[in-house]
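Just one protein chain is left out here, and the rest sit where they should.
And then chain A:
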Amino acid sequence: MAAHRCSNCAALLILCSLSVFIVVDSQETTLNGGHHATTVHNPQTTTGTAEQTAEPAVEERRWEATAVEEATPDDDDDAAASDKQDTSAPETVDPSSVPQPKDDFQEELVIRPLHSGDIYASFQFRTVWETDFMRGNKVSHYRLFPKSLGQVISKFSVRELHISFTQGYWRTMQWGQPFQPSPPGAELWVWFQDSVTDVDGTWKELTNVLSGIFCASLNFIDSTNTVQPSASFKPLGIGNETDHRFLRYATLPREIVCTENLTPWKKLLPCGSKAGLAVLLKSEKLFHSSFHSQAVHIRPVCQDWQCKTTSWELRQTLNVVFDLHNSAQGKREWSLFKMFSRTLTEACPLASSSKIYIDITDNPQGEQFEVSPATPLLSQAVVLGDRRTFSVYDLTQQITFGTVRSLNLLIRWKSSEGDMLRPLLHAERYVAGYGLQTGEIHTLMYNNHPYRSFPVLLLDSVPWYLRLYIHTLTVTSKGKDNKPSYIHYQPSKDRLRPHLLEMLVQLPPNSVTEVTVQFERALLKWTEYTPDPNHGFYVGSSVISSLVPSIVAMDTNSTRERPLFSSFFPCKEESSYFVRVYTEPLLVNLPTPDFSMPYNVICLTCTVVAVGYGSLYNLLTRSFQIEEPSPGLAKRIANIIRKMRGVPPL
């Protein structure tokens, strides 16, 4: 018996150890496999945050034709993934003809003194690149065009992209019309290519990628603040697309603009902030202003009159209005150093043109203000329906910098007469009513032309928590009802979609048109309130787009060499120019619950219950006993010994 048992357990023993060996071995291999899974992501590129370093000097403008290995379309993972080191479609220069530069960079600064004593400076940086992002092969050799934006265009099949970040509100009546209008906060509108199948999904991913590039919280753009305008936002570049299914528009009126948005914006420029006009962009001065707006506009443009070749244009614009009292200490004397705390020493070496324009239209004989250093170059341009005269400083010429090798423009006022040409189109908006239940939105549109009337397109996008009563919509001009010729209204869906109201209204000459609509405020769920709900909730600006009659004939040839500020909006006819006016955003209070209420109620209830019930319970159940006073130490030890002995204590 024992021998049997022995042999049995010996066999069992060997079997067990063998099986355990196998188990242990497999454990080890899975361990190694697990380690391989946690490989590091390729740390090579940092396309999430645009970190473009300035390209080296311009003497290498020729291209090296790279050998085309395989023209396979890559399966891309992410726009922000590392770039593949393989094929770049050959950007070969045609050897038989004179090699033209395939990409071009221009920079300019326009300084316009305003009648209120403030000064308006508008920077524009334009990169034009003749390439095709929509091809199967990925473009991988970037030079002047920033790679992060190029990858965004190709990955999300973007046809046009316009994004702006603005701090402050543009006061049209005091400052005139801006060169590039923008609403307070962040605004993003995109036209997608018609090859995109899921526009909403692509839009969501695009906003997330842009929020990483520009360090802004654009990921808050979702279906509750995105609309598809049907008429107000036509493409600014070439294209016959009028299917507004591929257009998305969203604003974030609460978005703050600060240095963290300017930093990545500056890094998109070919020269960064190291050379050229971009050295003037110092955040401490730019944000200490009445108005600051930076924008990026990407669109395809024609290269020649027949539009045989198209190229991609990237415009980065920065508009800033410096206040007389904040920045100039009340003295009406402006200089580059006073505005930007820097002077210019050179143009960007990669720029084909680098110019400063100073608007001297109101100063033909130099009696209002004087500009120094004087320049012989003058230029005239038709912009915003008016012919303006500019003094031009060409930074690519060494003579501009003079003997001191730095340029500090000085504008000194001698007299302060004259007034401004009144802008033809102007708008305001406000909320009327009282209480937290209902209210009324009033939009006023002013037509200041003495005898011409023109139509305007009004776009209103109101969040779902302000429930508009569209049956109360009224449009009145000069006291009489003014029926719009086109209304496109899309009602809101709670927590899904905002209201969209687009109307084409004819504004009679020299009049005020008022659009009113009543609304009711909704009660949000307690988790939907922001951490500071008593601040209020923002309603984005209304957009008023119009073709305003122009005093001067506008130039419709878009391919002629023109200053950048006059070629921003495409001009289709000679007698009118395109104007977009943004109203103020509204700040409405929604009925806000008292978030400290549950805590207070619990404290109060528990206190009352404890004091009231506790006292009653004690009264009913407390009984009193007589207790001997505790004896001294010696007596206590004696008692312990007596207890151990089994003798009653003292």
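Here is the rule we go by: a contact is a pair of C-beta atoms (placed from the backbone, for glycine too) under 8 Å apart; a residue touches a chain by one contact, two chains touch by 3 or more; residues count from 1.
In the analysis below, contacts and distances are computed from a predicted model.
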{"item": "Among \"NADH dehydrogenase [ubiquinone] 1 beta subcomplex subunit 4\", \"Thioredoxin reductase 1, cytoplasmic\", \"GPI-anchor transamidase\" or \"Dynactin subunit 4\", UniProt-listed name of the chain not shown", "value": "\"GPI-anchor transamidase\""}
{"item": "Residue among A:176, A:264, A:300 or A:385 that touches the chain left out of view", "value": "A:264"}
{"item": "From A:532, A:561 or A:594, residue that would touch the chain that is not displayed", "value": "A:532"}
{"item": "Residue among A:193, A:211 or A:510 touching the omitted chain", "value": "A:211"}
{"item": "Contact with the hidden chain (one of A:153, A:221 or A:286)", "value": "A:286"}
{"item": "Positions on chain A contacted by the hidden chain, ascending", "value": "2, 5-6, 9-10, 12-13, 16-17, 20-21, 23-25, 28, 31-32, 35, 38-41, 43, 46-49, 51, 80, 167, 204-205, 208-209, 211-213, 215-217, 219-220, 254, 256-260, 263-264, 282-284, 286-288, 530-532, 595"}
